[in-house]
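Every protein chain but one is kept in place in this view of the complex.
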Amino acid sequence: MATQQTKVLARSLLTPAVALLFIWMIVPLAMTIYFSTLRYSLLDPGSEIFVGLENYRYFLTDPAFLASLRNTLVLVGSVLAITIVLGIPLALLLDQEVIGRSIVRLMVIAPFFVMPTVSALVWKNLLMHPVSGLLSWISTLLGMEPIDWFNDAPLFAVILIVSWQWLPFATLILLTALQSQDEEQKEAAEMDGAGALPTFVYLTLPHLARPITVVILIETIFLLTVFAEIFVTTGGGPGLQTTNIAFLIYSQALIQYDVGSASAGGLVAVVIANIVAFFLVRIIGRNLEA
Amino acid sequence: MARRVSARRVLVSTAAAWFFGFLIFLPILWMFLTSFKTELEAFATPPTFLFFHWTTENYATVQGRSDYLLHALNSIIVAGGSTIIAMIIAVPAAWSMAFAPTNRTKDVLLWMLSTKMMPPVGVLVPIYLIYQNLGMLDTRTGLVAILCLGNLPIVIWMLFTYFKEIPKDILEAARMDGATIGRELVYVLTPMAIPGIASTLLLNLILAWNEAFWTLNLSTSKAAPLTVFIASYSSPEGLFWAKLSAASTLAIAPILVLGWFSQRQLVRGLTFGAVK
Partner (left out) sequence: MGQITLQGVHKSFGPLNIIKDANLDIEDGSFVVFVGPSGCGKTTLLRLIAGLEDVTGGQILIDGNNVVNVPPAKRGLSMVFQSYALYPHMSVRGNIAFGLKMAGLPRAEIASKVEAAAATLNLTAYLDRKPRELSGGQRQRVAIGRAIVREPKAFLFDEPLSNLDAALRVQMRMEVTRLQKQLGTTAIYVTHDQVEAMTMADKIVVLNAGRIEQYGSPLDLYERPANLFVAGFIGSPKMNFISGEIAGRHGAATIGVRPEHLKIVKEGEGWPGTVSVAEHLGSDTFLYVDAGPIGTLTVRGIGELHLTAGDRVWLSPDQARLHLFDQQGGIVRR
């Protein structure tokens, strides 16, 4: 369909976007790699020396790194688990005939559109405050001790906030997938004598396998770099308890001004993200063919 | 499906859905209610729900802060500016990939998407240093630039999918009708693409408005959007919940409204077509 003239025009229309993204990718990344080989502190500019891979060795053996890695995995894993385990039944529920369904949808979707700093602060103060927060009031109602979230279970508190924000995403994706399920297939199963549970297990769940995978991959990519919620509630603490890799790098760069180390860390983060991205891109690519 | 669902089932589903929906929405609702309380009331235990002295003093206070208006304006300029510029770059790019694809087109598209998957923190250091050297820290231009680049892959991707949905033969009909490429674009393609363009604009406006990594790290006061403004409430003095709630409500209200309209686009834009 593209004749010669359109081909040339098309190439030139694409160039600005490709060029910009290319520069955006390459230049900072190249600089990060370069910096990661220096001992470079912003407190002492001009005295950078080449130290090869020492920054990596330092970063990767730094107990702070290991702690942040652990926190990152716990954070990502927990949020994934919560959003999917709660998202599936929620999506199933929203797929039913419900009076006022559109309003319920709005309520369920809303958290995703709230800016992270607002979510975090509202949760930290209005909800999780051990004395005046709504959650503590509810727990006293139920006869339980209110939890001092940010002192006793800071990482879990952050996990809760982030899960709340991302639950709509998982739900929406799964709901979309449910609604694209072949009705006739379900009717055939019904004719074959399958009840609700077998239909769910043998037809719906397999149909959801792909969307769940997509949710996992996409959430992972974005959850690896959770930042604002931590920045605004705990500043990484107490100690390192809520420091994930993203926050660790940030604190090294802009609090300790250790550029070299932060760059090494940044690269580690990029590598981890790339691994996940590889799988996601493969799925997207396969879909593009179809 | 022309069978009636039993009334009992509808009732149960409705009750359950409303219950969980309400539960999820509760924090936002609670924030909204708190914004109308006095600070003492907001901090009081046990908490009051509806029957308290409703006041709009917090809104007045927040809006009275001269920097609130500045930050709101910054949000509008940064979110709006970055999205519009991204659209200007993306529309031709998406057009070319959708209507004049080559063997490489798929790879280029996937590569563009992969740039969005790069963790921002991985390039925090160089970006910060570059911005510092160029004097772009705490400038609206700086934020617009980085948010534009950050969202560009999604904008291109979404426009690409919308363009792809335009039936090829309608464009060929225009060509047979004597339209040059330019007129084909103006009279046929663009009108048909407007809903898609609007949806893309909407979703990315929301994403840019809510962006909370670069805005927190690259701006402090003059160019700081609302994300940063709200963050300043993380280390406040005295009672501040009601004011925080008012400021937050103001910050998120427009987005919640826009977000309602963007639901479907959310799936399209953020799953990169991996879910239909």
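First chain written, first letter: the chains are A and B, and each begins at residue 1.
The criterion applied here is as follows: a contact is a pair of C-beta atoms (placed from the backbone, for glycine too) under 8 Å apart; a residue touches a chain by one contact, two chains touch by 3 or more.
Keep in mind the model is a prediction, meaning the values are calculated, not measured.
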Of B:7, B:40 or B:176, the one touching the omitted chain in the full complex: B:176
Sites on chain B contacted by the missing partner chain, in the whole complex: 167, 169-170, 172-180, 183, 187-188, 191-192
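Basically, only the chains that are shown with their structure count from here on.
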Whole-Å gap between the CA centroids of chain A and chain B: 16
Footprint of chain A on chain B - complex, ascending: 1, 5, 9-10, 13-14, 16-18, 20-22, 24-28, 30-31, 34, 42-47, 89-90, 92-93, 95-97, 99-102, 106, 108-110, 112-115, 117-130, 149, 152-153, 156, 168, 172, 181, 206, 209-210, 212-213, 216-217, 226-228, 230-231, 233-234, 241, 244-245, 248, 251-252, 255-256, 258-260, 263-264, 266-267, 270-276
Residue ranges of chain A touching chain B (in the complex, touch as defined): 1-2, 5-7, 9-11, 13-14, 16-18, 20-21, 24-25, 27-29, 31-32, 35, 90, 93-94, 96-101, 103-119, 121-127, 131-132, 134, 136-137, 164, 167-169, 172-173, 176-177, 180, 183, 210-211, 214, 217-218, 221, 224-225, 227-228, 231-233, 245-246, 249-250, 253-254, 259, 262-263, 266-267, 269-270, 272-274, 276-277, 280-281, 283-285, 287-289
